[in-house]
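Some notes on the structure that comes next.
Let's look at chain A:
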Amino acid sequence: MNLQSIFIAVMLALTGIFAYLIYLDAKVRSLEKNE
Partner candidate 1 sequence: MKCLAIAKKDLLLELRSKNMINFMILFSLVTLVLFSYTMSFADLQSIAPSLLWFIFIFVGMLGLSRAFIREKELGTLDGLKIAPIQANSILIGKIIFNLILIYAIQIIIFPLSIIFFDISVKNPFIAFLVLTLGNFGFVVIGSMFSIFIINAKVKELLIPVLFLPIATPLLIVSTIALKKSFEGLVISNEIILIATYIIIMSTIAMLTFDYALEE
Partner candidate 2 sequence: MRNRIIYALSYIFLLTGSYLSLLVLKPEKTLGEVYRIFFFHFPLAIVSYLAFAVSLVLSIAYLRSKKMRFDDLASSSIEIGLLFCVLATITGAIFSKQAWGAYWSWDPRQTTTLIVCFIYASYLALRSAIEDRETKARLSAIFGIFAFFSVPLSYLSTRLWFSLHPTMITSKGMKLEKDMQIALLVMVIGMLFLYVGLLSLSSRIKKLEREGKTFYTKS
């Protein structure tokens, strides 16, 4: 496990996490708008 592959794994993980957060954020936003 060299450092390059660790970094790529970290990058993918971060991207996945933040994509999910933005998705959740959009969902929350739409629920908040349904006033």
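Annotations for the structure displayed:
Convention: contacts are C-beta pairs under 8 Å (C-beta built on N, C-alpha and C of every residue); 3 or more make two chains touch, one makes a residue touch a chain; residues count from 1.
How these were chosen: all candidates are chains of the complex that A comes from, given by their letters.
Note that the structure is predicted; figures quoted are calculated from it, not measured.
When you check 1 or 2 against chain A in this complex, the one that touches it is 2. Of all the residues in chain A, the ones that touch candidate 2 in their complex are 3-4, 6-7, 10-11, 14-15, 18, 21-22, 24-25, 27-28, 31-32, 34.
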